[in-house]
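Subset of chains shown; positions unchanged.
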Amino acid sequence: MVTRLLIFGIAKDIVGSSATEIALPENATITDLKNILEERYPRLKQLSTFMIALNNQYATGDELIKSNDEVAIIPPVSGG
Amino acid sequence: MIEIKLSSSPLDLQACMSFVASPAAGGIDIFVGTVRNRTKGKEVHRLEFEAYETMAISEMQKIADEAIDKFQVLKVAVHHRTGLLNIGEVPVIIAVSAIHRAAAFDACRFIIDTLKQTVPIWKKEIFADGEVWVNAHP
């Protein structure tokens, strides 16, 4: 399964793009995705935190990722 | 009643005030964020704000809904800007009307404090000698 990933803020600088595609095993969870991302882009581990949003909602970890989901890397926010 | 806006154009203070005004209101509190010329002793040239737009809007809506549940307030406007901002420009305006002023102050403060923690918007500080994404590193 190939999932499209949106990337913001400093994560965009680390990944080198504001959107990318990532190959995931069937039944991959948010935690699986985080592990794959940290392996591929080790600098993500140096951030204060990073969250994954699944379809515009913060994900906790156990959620399964489906083919048409909108998935995003959310580095530490700093709006306002 | 809630008005959420994310915009790359300058924000309009009077529009925020007009949205929350109500014959039932005794007071309105308005928080206006402004771009400061220094951070941690270092001169800032400008800021750049980037947003995950659809989610930023839904998270701002959630916070405004929560403020209306939590406090005795009438109307809430949350306007946030994106793009490059110079010193003195306004990245955010939050306006809250209430029958009694204490609720307006409490809700306005709750909204800006929560917005800074949860809304997917990112600020890059641009200095003479480089750029830093705020809060990114411990």
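Note that the chains take the letters A and B in the order they are written out, and that residue 1 is the start of every chain.
Methods note: contacts are C-beta pairs under 8 Å (C-beta built on N, C-alpha and C of every residue); 3 or more make two chains touch, one makes a residue touch a chain.
Quick caveat: nothing in here was measured; it's all calculated off a predicted structure.
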{"item": "Formula for the entire assembly, written in the chain labels shown", "value": "A x2, B x2"}
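What we mean here is this: only the chains that are shown with their structure count from here on.
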{"item": "Inter-centroid spacing, subunit B versus subunit A (mean Cα positions, whole Å)", "value": "26"}
{"item": "Residues of subunit B that touch subunit A when the two form their complex", "value": "33, 49-52, 54-56, 58, 80, 91-92, 112, 115-124, 133-138"}
{"item": "Touching residues on subunit A, where the partner in the complex is subunit B", "value": "6, 8-10, 13, 46-48, 53, 56-58, 72, 74-80"}
